[in-house]
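Please read through the structure below; I'll follow up with questions.
All protein chains but one are shown at their positions in the complex.
First chain written, first letter: the chains are A, B and C, and each begins at residue 1.
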Amino acid sequence: MSKILRGGRLSPVRKDVAEFTSSIKDDAKLFNAVVQINTAHVVMLTEQSIIQSSDGAKLVQALTIDLEPKLNASSEDVHMAIEEAVIEKTGAETGGNLHIAKSRNDQVATAIRMALRRQLLDLMLSITKLQESLAQASERHLKATILAYTHLQPAQLVTFAHYLLSRFDALHRDFRRLQDAYTRVNVCPMGAGALATTSFPIDRKRVSELLGFDELLENSIDAVGSRDFLLETAAVLTLIAINLSQIAEDLIVWSSPEFGLLEIPDDFTSTSSMMPQKKNPEVLEVIRARAAHVLGDFVASAAAMKNMPSTYNLDFQEVTPKLWSALESVKNSVTILAQLIPNLRVTSDVSAKAAANFVAATELANILVREYNVPFRSAHKIVGSLVKSLLAAKQTLEDLSPEIVGKIAQSSAGIELSVKARDLISLSNPLKIVESHNVRGGPAPAEVRRALTARKKNLIAAKARISKMKQHLQQAEAALKLAAKFISQGEIPVNTKLKKEKLKVE
Amino acid sequence: MSKILRGGRLSPVRKDVAEFTSSIKDDAKLFNAVVQINTAHVVMLTEQSIIQSSDGAKLVQALTIDLEPKLNASSEDVHMAIEEAVIEKTGAETGGNLHIAKSRNDQVATAIRMALRRQLLDLMLSITKLQESLAQASERHLKATILAYTHLQPAQLVTFAHYLLSRFDALHRDFRRLQDAYTRVNVCPMGAGALATTSFPIDRKRVSELLGFDELLENSIDAVGSRDFLLETAAVLTLIAINLSQIAEDLIVWSSPEFGLLEIPDDFTSTSSMMPQKKNPEVLEVIRARAAHVLGDFVASAAAMKNMPSTYNLDFQEVTPKLWSALESVKNSVTILAQLIPNLRVTSDVSAKAAANFVAATELANILVREYNVPFRSAHKIVGSLVKSLLAAKQTLEDLSPEIVGKIAQSSAGIELSVKARDLISLSNPLKIVESHNVRGGPAPAEVRRALTARKKNLIAAKARISKMKQHLQQAEAALKLAAKFISQGEIPVNTKLKKEKLKVE
Amino acid sequence: MSKILRGGRLSPVRKDVAEFTSSIKDDAKLFNAVVQINTAHVVMLTEQSIIQSSDGAKLVQALTIDLEPKLNASSEDVHMAIEEAVIEKTGAETGGNLHIAKSRNDQVATAIRMALRRQLLDLMLSITKLQESLAQASERHLKATILAYTHLQPAQLVTFAHYLLSRFDALHRDFRRLQDAYTRVNVCPMGAGALATTSFPIDRKRVSELLGFDELLENSIDAVGSRDFLLETAAVLTLIAINLSQIAEDLIVWSSPEFGLLEIPDDFTSTSSMMPQKKNPEVLEVIRARAAHVLGDFVASAAAMKNMPSTYNLDFQEVTPKLWSALESVKNSVTILAQLIPNLRVTSDVSAKAAANFVAATELANILVREYNVPFRSAHKIVGSLVKSLLAAKQTLEDLSPEIVGKIAQSSAGIELSVKARDLISLSNPLKIVESHNVRGGPAPAEVRRALTARKKNLIAAKARISKMKQHLQQAEAALKLAAKFISQGEIPVNTKLKKEKLKVE
Partner (left out) sequence: MSKILRGGRLSPVRKDVAEFTSSIKDDAKLFNAVVQINTAHVVMLTEQSIIQSSDGAKLVQALTIDLEPKLNASSEDVHMAIEEAVIEKTGAETGGNLHIAKSRNDQVATAIRMALRRQLLDLMLSITKLQESLAQASERHLKATILAYTHLQPAQLVTFAHYLLSRFDALHRDFRRLQDAYTRVNVCPMGAGALATTSFPIDRKRVSELLGFDELLENSIDAVGSRDFLLETAAVLTLIAINLSQIAEDLIVWSSPEFGLLEIPDDFTSTSSMMPQKKNPEVLEVIRARAAHVLGDFVASAAAMKNMPSTYNLDFQEVTPKLWSALESVKNSVTILAQLIPNLRVTSDVSAKAAANFVAATELANILVREYNVPFRSAHKIVGSLVKSLLAAKQTLEDLSPEIVGKIAQSSAGIELSVKARDLISLSNPLKIVESHNVRGGPAPAEVRRALTARKKNLIAAKARISKMKQHLQQAEAALKLAAKFISQGEIPVNTKLKKEKLKVE
């Protein structure tokens, strides 16, 4: 509780209470935003002649030159710390005007959004980098056939490239979710005041533009009381984190010596000096666990917001740190994974495993249908019987001969069948099987190459979008600086409209 | 485990195991979708000449005429039940072809999406109805001034209309989130097979179009293994539910006799025969509690999906029922709230309360600044001192006179001040104060009316969008029926391309 | 809302509202308890002469003979349904007395506790059965050496028995948690009324004893308003479910062909007719996923109870179904797992794997320290170097000879070392290594046998405890029946105290 507010009636605040309710340790993240908001507000107050241009000049100077607020544990929050610092520099009469027609309620909602939008753009960029590393690794593994599992049981043949691309696509949806969330984050609550706007003739749109927002968050009760933008962001972060946990799980399982499909680069694992062959996939385990953290942060935020009365309650303050921690968790995991992916090495020779696990059985049935006009149902029956007899003899598909197939076709389905040895041999060639799965979205190298090309284009577009969004924020910052410069020089904004136009052009 | 699959090697399934793993009781929701998927698949197989047109005809007939699958507890799932019913009608050789080039893995993912997209559109429509009732109630309460609270302490004056509109706007963001989610729901996994597509020359786009999807979900591993569309939907539902819980909380508190701001219609409350004045806001309490259910459903879904290996695990099956229950909870709450809102009655006379709680104090300071050129800081100091002296004398703002103001201005700030009685009287008029808050997004009736007009336009647009989306699905259904009719009549699709074009036109 | 309560003032309830707020579909679980509570209450009212013995007689008769309340969707809840049924049978004057000195608030809290304690005892019994099956399987696998993993990387040798026992012990803690929770569940809120007890001279202890409670839940606000017993139960259920999910994960991973450590019995898996070697561990996947359901149920309950005002809110009603569903999920998983465990088969030959993975390396170092007085650090260095040289030569520990060890000891640590071939050979014997780990809690068969014997004793004690707790409830039921018989025969309780003593004796 600041000295300014506490005034005379209430007894001085207790140290334990101040520490319990202070948000100052998380407010550092908001410092720049709060200064910008105050500056834009003063520019607007001056332009609207709500305060005198001389006061406006002093306030802007105080805000933009050597402002040194005290952000220590005894400060209530960053808003009061900055206001106190300005008052100290300008004197009470002038400094007090900073407070006209605004409130901490609209200011904090605005500041969180400004800090968050930056972080969203950074995270979106990190995701494109992870996608890039997936795409590059995919390109190098177009023909690296691997066994794919369902229920952790061997199922079918694909390539590592195809797997990596599936993760690329999942991340692309996450990227789009962040982009969608951004449109609901980058709207401006300023001017909503404590909850009811103000009777001063403020120009909310002007402030919104100077701060780089895309739109006003109009209704004043909505503007100060809604934290759904935090919850939505936390929810999207949870989805990303779960996505990452799945990648981590795959890589942990596949890099176990038992699966032996992949080797994780040494410098991403830990080991034992006694058993140097052991490579504990620690980075991946941490990524996997952090997904739980992010889910916990979402639950904390959602449970805190449930049942909240409208407008403002201090409970809101306790939600923000959860947002930052969820963002940090996801950002860190995305970043380290983007480093790890390029160094993965496929180590497995898939042929023996594929044979032992009869993963080509489905393909054999398909061949009987397509090449030998066997009805699907009969083909199915024949192959089932073949596999059973091979299993009984402890043999694999590699042991098939045209004779055996013919014999079993006769005995199980009463069908005369003479398959070509060539067709049977093709079953022992994992890459060939994969190549035959060349429909849209399939694992065939040619199809994956096509898909990769399309995705790389999308990636370039995504990055361009981020650049454009960042640029928009930078332009607003430049416009704010320019306006602040005018005001700080005491220029009377004779024709505000005109000046606004001018600013926009630049 | 179906008879078809279980075959010879495994011993017959145990009843307890079958009941434990069966999804049949939740699968009823998927029945129509699974039939349509099978139909579209057969149409495509026939068009692509993967099966013979006579087989295609029989299969389509079986699927579309009097199909009566047995959905009892012993069935493994709806997919097997339908396949078994088709085989029973067409015989094993023909019926077996239904299975070519697809899998339960792609089929169930497709079916959930088809059932979900319908429900999403229904929910979006329900939300517009709730918004409509908010807008109408708002229109009737443009001048119904109420006290607004922060921290549950009286803060400022607004109108009930302004409050209702703030809820309208929050719901609009939820609407947009559903719409965004829809774009990631309405994509087609069919053709992904078990996880690796197929070596048959299927046409995935054709199936996707016949089923009304906007796009293919290309990568086959992604297509069968991703459940982020469920998690996203559940997350958005959680946000909506929290939004509703906040409305419920407001109305519960405000309708307590202590707050006495609102009366909840009799038929939405319960009472005691002994204390007939008691009106327990039961509907609102249930809405409030159900938000916790929805959060629980999200957590259950997210925790189940965390760490899942790629492609398919049976864990996925357990996530779907949580989606349906979350949808039902939110749908029910939205619907009943839309019924309740129109009957709310503002009962409070706000004037006395406003005076007793000095909510006009801020306004007095604003007047001193604007009308009497008192610096903001001094105005602040003067008003603070005035309130303190009134409190000490157990008086309210209504007891102010120009003399008292003049005296306190002198003593507290050393300022000569002679305010007009008219200005003081205005403070006793809540509506007048509200009217003065007429900046963009403020509570002034004129501004709220403007906002309402704009929102009603948006609402019409939103409904039009839903209609269009529904129409798109209906057109696809019609196209599917037509194609099925062709196929069932054994027409050989000489020129498939041409026919496709034709179908699209209709 | 019942006809009794709704009376004249409020308009008749709407069907949609009634359905939205009704708890009737979950109330079936409470039916028996509510009848017993009413009976005990009437017994006490009569004994205390609060109602006339003739009224008591009629009420008890109505409650105990052919009571047929209508539990349909239009009923508000089971409490009103039973009261209405009694009134129908006894007439309004007598039936109305059922309502004296009690309320739905205390009655529902009491009924939930009565239903819950039964279920807790059942679950405790189910857990002992699962423990039994673990103990029996453990006994059969005392010497079944397996590789144990950390980070999913091969680490050390243990036996399957040792693993199973570790799960036994974890379940034992869960059992104790249920027992602890039971002490807080089995306390009696009856007599707390709506929240303030009553001015009638009721005897709360008498009702509590007749209903088999261990203690009164004294404070009346606490009694009607606390749902921590539900949350605690749900939390313990979550812990059990997570415990089960970990067992499921182990078994899923170990039964993959890649790990090949275990075979899951056929009738607990599903398969593919084409790839009959595939055995999808569906039961285990469902167990794993259900843990997420239970966590979701806990979160729903906790989030609903957060911020609840004291005494009673209808939100409470929405928490109870989550308790039942969590109980059912856990009960089902425990039960099916107890069926599965006895049929697990260890299939792996551990020797080759152990050698390939150098899991005996640690043991070699230990031998050097113990048998050859090599300092630990040097032993460590020597073994590390040995493993590296073997790895380089693509050899395993089985390829070690005394010569190689001597050479490397010299080169890596400058130590003269001549190990006996016997010591090296022992490293190739997994069972021997396991036997050497015979400290308390270790995997050595002898130690596991000792542990098993102790645990089987504990299990018998645990079951005895459950029996005793069940017996206590049965005795209370018998006492209630007897008391009800007295009252229903119109016996005037001349000397209630005496009669109570008598009842207790029986």
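Heads up, the rule we're going with is that a residue touches a chain if its C-beta (ideal position, glycine included) is under 8 Å from a C-beta of that chain, and two chains touch if they have at least 3 such contacts.
This one's a predicted model, so the numbers in the text were calculated from it and none came from an experiment.
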Which of C:32, C:119, C:136 or C:307 contacts the chain that the document leaves out: C:307
Contact with the hidden chain (one of B:130, B:194 or B:299): B:299
Absent-chain contact - pick from C:200, C:324 or C:372: C:200
Full-complex contact with the absent chain, from C:20, C:163, C:358 or C:486: C:163
Full-complex contact with the absent chain, from B:365, B:424, B:466 or B:483: B:365
Touch residues of chain B, complete complex, unshown partner: 149-155, 252-253, 256-260, 273-282, 285, 299, 302-303, 306-307, 356-359, 361-362, 365, 380, 383-384, 387-388, 391
Those residues of chain C which, in the complete complex, touch the missing chain: 7-9, 51, 92-93, 95-97, 99-100, 105, 148-152, 155-158, 162-163, 165-170, 173-174, 176-177, 180, 184, 191-202, 204-205, 216-223, 225-226, 228, 231-232, 235-236, 238-239, 242-243, 245-246, 248-250, 253, 288, 291-292, 295, 299, 302-303, 305-314, 363, 366, 369-370, 375-378, 380, 384, 388, 433-434, 436-437, 439-443, 451
Touching residues (missing chain, whole complex) on chain A: 1, 4-14, 16-17, 20-21, 76, 266-273, 276, 279-280, 282-283, 285-286, 288-293, 295-304, 313-315, 317-319, 322, 332, 335-336, 339
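Assume only the chains that are shown with their structure count from here on.
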Chain separated most widely from chain B, comparing mean CA positions: C
Chain centre separation in whole Å, for chain B relative to chain A (CA means): 23
Where chain C touches two or more other chains at once, by residue number: 273, 276, 279-280, 282, 285, 299, 302-303
